[in-house]
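Every protein chain but one is kept in place in this view of the complex.
Just so it is clear, A and B label the chains in written order, and each chain counts residues from 1 on its own.
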Amino acid sequence: MSFLSASFLRKAAVVPALVGAMMLTACGGGSLGGGSGGSGGTSGSVKIGLSVPKSGTYAALGKDMEQGFKLYLTQNDNKLGGKTVQLVETDEGNGPQTGIPATERLVTQDQVSAVVGLVNSATASGLANTFNQNKVPLIVANAGSDKLVDTPSDYIWRTSFTNGGVNAPMGAKVKEEIGSGSVYLLGSDYAAGKEQVGGFKKAFTAAGGKVAGEEYTPPFGATTDWQPYLNNVRNSGAKAVYVFYAGSEAVGFVKQFKQFLGGTGIKLYGSGFLTEGSVLDAQGDAANGVQTSLHYSDQLDNPKNKEFVKAYSDAYKTSPTVYSVQAYDAANVLAEALKKADGTTGEAIGAAIGKVGQIDSPRGTWSFNAQHDPDQKYYLREVRVVDGKRVNAVVEELKAG
Amino acid sequence: MSTINNEKTTVDPGTKTPAPRHAVRGGGRRRWLGLLLAVVALLVLASVPLWLSPYPVTMLSRILAFALLVVSVDLLTGYTGLPTLGQVAYFGAGAYAAGLTGIYLTTNAFVQMVVGTLVAAALALVTGIVAVRTKGFVFLMVTLAITELAHKQAEAMALTGGSNGLSGIPGISILPGGEPIALVGYLYWWVLFVFALGVALSVILVRSPMGRSMRGIRDGEERMRAIGRRTFMVKLVAFTFAGSLAGMAGTAWTAQARFVSPGDMAFALAAIALLSVVFGGAGTIWGPIVAAAIVILIRDEIGAIADGRGGMILGFVFVLAVFLLPRGIAGLSRRRAAAVGPTPIAGEGDEL
């Protein structure tokens, strides 16, 4: 009988062992009480969480964000608003399945006073309850879904953009450029693609523009061949194409557009993500002349940006992207809030973010609107070669959409 | 030499003599010990919110919901010999159904659980009629297609929030008209209840004559047919039951996360659920549950602090497990028990 009980003992050991493993990470004290709120770290310091993708498809964006955020810390002696920062980092991964637990850990286990980051909109939406319940502010530094939460609270803020907002200013502009001609719309077939293209479409049709056709292609790298769609574009007689693509799809699309429609006189417009960051290098010559709308370009001619671009390039040997600026500004927002906040608890910081007013940013000054999204300028950018380097040259500031 | 067939998925041909899948039928005392152990484990798990802080309790809630999904994969893969990547489709269906019930109908947790389970059951029945006509690798690919099609449907539909996911789900309540639960400790107890119910039903199933028929199909479908069994019906019932169980797990997932996204019915989740079964020991209940816990701990706990290297660490664990645990985690206790002597079918006493 002894061997039987031995095998059972081993099994019996499993549950307590697992629970014990969790105990090692626990503070004890039970979980039937109310939400705690970031405890705020020791006096003179503040604990901040950074949740960006370090693995998976969005690792490159995550790196830009991490570098932007850390640049601000380096420039300010690792302090935000006079408080020394204890930074706790985590990996957001590819989507909510990894992003939500990892970020929850920052709030409920590491007890940070605020969290910055999040590339994925679903991850951000899925975490809203956690931040509201625990009274810890979340500063979303990328995720762009038009409506992140139903009602804005002290604990959900965004320094990036809304998908529709980026493209709306292009509506009137494209109408002005092509006059009575029509535009063909193409985008990635998921929520962000539809919101981005939708933002343009709404403003464009409101300005009296005509839509020649609208198609959404399988998302997340599944589309590698745009020739059939470009064929439809040609047959539709459209004068221009307006698109949203990012990552590898942005590269593939721009190259094939040049291949199949180059020389036809059909113009390519799009959301700024089409030509932002490393995809521009990968697109090469094919990107020349593409016009896009975005709230930033490293070519912006203002003193704050010049200083930022120089510091960033010196530190990381690469140019900053819109993702770097969004995270850099998130650090700036936290610094301003901590100056005004009564203490370093999540609750105090959350309330203070509402009072930060204008943020002096490399993208130009901006402030939070009633939805807690940035009220900011958008720029018309054109891909040009400047001093031997392919860049998003700033053509003009776009009028609000 | 054919596609993944029944024998191959379950018997480890590394050993020369065909080893029994299960330990001996253990006799009364062993069964009582198993029951006692289950009760002790349940009591320990139930006491957790009293002394653990919110984060580990949330983690345990996630583990329990995922583990129930893994058990549903095991019922098909381990017990019936049908390797599946399709259970996340029913898991997601249950999760979305519970979430939508919460938003539009009632916060009552029992209602959400029943609705989610029934929706998943209906979906599993309809798709199962098609899927169980195949087996082995083809079955695996058909179930992958089910998952992909369900995933894309969730991404495309406005009702489910598309790729942004379904948010704004209110907290569950237990009593009719009661207050919504917000605190993670109470949520955990609900998830634990669903988990225990699901596991209990599964144990009852695999010990029933139905469970014996499932193992019969796994160990030789032709033989079953030869003695006049209608294997199609057995497989369809097993498929539908497993789908319902996955849906039930999905409702528990929604209860604790209050959020569902298309990723909850994606290939990546299907793959780690299937690997958890192999890692834990296909054809036992307790092994895959333990494996599910380890997999989630590595992905969410170690992955979060390992500077993005969570996937690599999990990969190493899987590779090592292939060589160090030839019969999965459950094999740790079975190796010795098996020495008693081979019995062709079922060691009921072996399941938690």
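Please note the rule applied: a contact is a pair of C-beta atoms (placed from the backbone, for glycine too) under 8 Å apart; a residue touches a chain by one contact, two chains touch by 3 or more.
Assume contacts and distances are computed from a predicted model.
The listed options are "Protease HtpX homolog", "Amino acid/amide ABC transporter membrane protein 1, HAAT family", "LemA family protein" or "Molybdopterin-dependent oxidoreductase", and the UniProt record of the chain not shown names that protein "Amino acid/amide ABC transporter membrane protein 1, HAAT family".
Per the touch definition above, the residue from A:Asn232, A:Gln299, A:Ser319 or A:Thr365 contacting the chain not shown is A:Asn232. Which of B:Val126, B:Met141, B:Ala200 or B:Met233 touches the hidden chain is settled by the complete complex: it is B:Met141. For the options A:Val243, A:Val279 or A:Val309, the residue in contact with the chain missing from this view is A:Val279.
Within the set A:Gln259, A:Ser313 or A:Gln358, the residue that contacts the chain not displayed is A:Gln259. Those residues of chain A that touch the chain absent from the view are 53, 55-63, 94, 189, 215-225, 227-229, 231-232, 235, 247-248, 250-252, 255, 259-260, 277-279, 282-284. Contact between chain B and the unshown chain involves residues 1-4, 8-9, 11-14, 77, 83, 130, 133-134, 137-138, 141-142, 144-146, 148-149, 152-153, 155-156, 267, 271, 274-275, 277-279, 282, 308-309, 311-312, 314-319, 321-322, 326.
Everything that follows uses one rule, which is that only the chains that are shown with their structure count from here on.
Note on chain placement: the centre of chain A and the centre of chain B lie 35 Å apart, centres being C-alpha means. Within the complex formed with chain B, the residues of chain A that make contact are 1, 3-8, 10-12, 14-16, 18-19, 21-23, 25-34, 36, 53-56, 59, 89-91, 93-98, 100-102, 104-105, 108-109, 121-122, 125-126, 128-129, 133, 145, 149-150, 189-192, 194, 219.
Chain contact summary for the complex, chain B toward chain A: residues 26, 29-30, 33-34, 37, 40-41, 44-45, 48-60, 62, 155-156, 161-165, 167-168, 182-186, 188, 257-259, 261-264, 266, 268-269, 286, 290, 293, 297, 299-301, 303-311, 332-334, 336-337, 352.
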